[in-house]
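Note that one protein chain is taken out, while the other chains of the complex remain in position.
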Amino acid sequence: MSKHPRITLVTGGARSGKSALAESIAADHEGGRIYIATAEAWDDEMAQRIGLHRDRRGSDGWRTIEEPHNLAGALARTDGQGVRLVDCLTLWLSNVMAEGQPGPHVRALCRALDAQKSPVVVVTNELGLGIVPENALARRFRDEHGWMNQAVAGIADEVWMAVSGLPLRLKPQRGTP
Amino acid sequence: MSKHPRITLVTGGARSGKSALAESIAADHEGGRIYIATAEAWDDEMAQRIGLHRDRRGSDGWRTIEEPHNLAGALARTDGQGVRLVDCLTLWLSNVMAEGQPGPHVRALCRALDAQKSPVVVVTNELGLGIVPENALARRFRDEHGWMNQAVAGIADEVWMAVSGLPLRLKPQRGTP
Partner (left out) sequence: MSKHPRITLVTGGARSGKSALAESIAADHEGGRIYIATAEAWDDEMAQRIGLHRDRRGSDGWRTIEEPHNLAGALARTDGQGVRLVDCLTLWLSNVMAEGQPGPHVRALCRALDAQKSPVVVVTNELGLGIVPENALARRFRDEHGWMNQAVAGIADEVWMAVSGLPLRLKPQRGTP
């Protein structure tokens, strides 16, 4: 494994420190830094969350792109300009599923990731570790989200899980079966 | 630890790749392969999930037994016929709790696992890592399920957790206290 992997996935629960971990991994790369935000600030709570992330990241050296839907396109047109930090796949999937079947979009994202020459750090959530949701839509989102995570983790060079702010390495790993 | 442990537990969240991981572990064993399904196809959504699993597994070399309740009996009568893949304990516990106290059934399952001569790969879920459910029945299920997982993990030779499709080894492990 090289010191600077090309595709890194950072997963974890809510408030587990995954964005901060992803930022520290991205900051380890040389050259330009591009933050690809998938969030849409559709209410006050979300606007506040976005503000918190922006404040922590600071403005030095980061350029921000808002891309709630066409992640594959945003990756293609920024390749060669430095490390990209995508935060996060969960909101992106939620945006994409609001408009139809997510499968083709997830496959397009994976092809785009696979084609990148410059590094990408991608943030996602683990959200299938609670009790089965009573809401059918939540169950479907949980399914699609889990399949998306598997697909992206499958092509990533490194995968980390943040737990209580601490990094746990999932890939590459010693002792896999 | 031998290359082929006798009792393997695979846990993980929803859509974390735990069934595929369990299948790859089971496929590593020589001889016959028996799939013990605990699911009852009581609605379309469940029928579809069962179909997905069956399609991935394929038909080559697998014999399927449906046993929603008497897992201990199914293990006893298939011992000596090859590796058994039990998928999954969560649905089994749900079936068992629909009829009364689960404690005696969990203890009978553990005794049956302990008595096996042929290998068994058991799939379960981690479902206690979300917010406390508002529903008292869900809280009770979460409690009983956690105790079941602890009991089975305690007698298993190997325990794996699937996260975003990646295997994380929990037992045996270096660095335990």
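By letter and in written order, the chains are A and B; residue numbering begins at 1 in each of them.
Assume a residue touches a chain if its C-beta (ideal position, glycine included) is under 8 Å from a C-beta of that chain, and two chains touch if they have at least 3 such contacts.
Because the structure is a prediction, the values reported are computed rather than measured.
Peer 1: In the whole complex, not just what's shown, which of B:27, B:97 or B:170 touches the removed chain?
Peer 2: Counting the whole complex, the residue in contact with the absent chain is B:170.
Peer 1: Which candidate, A:33, A:84, A:105 or A:142, sits in contact with the chain we can't see?
Peer 2: Within the whole complex, the residue contacting the unshown chain is A:142.
Peer 1: List the chain A residues touching the unshown chain?
Peer 2: Contact residues on chain A toward the absent chain are 12-17, 21, 24-25, 28, 45, 126-131, 133, 135, 138, 141-142, 160, 163-169.
Peer 1: On chain B, what residues meet the omitted chain?
Peer 2: Where chain B meets the chain not shown: residues 9, 11, 13, 124, 126-132, 134, 136, 139, 142-143, 145-147, 149-154, 159, 161, 168, 170-171, 173, 175-177.
The rule we apply is simple: only the chains that are shown with their structure count from here on.
Peer 1: List the centre-to-centre spacing of chain A and chain B in whole Å, with centres computed as mean CA coordinates.
Peer 2: 30
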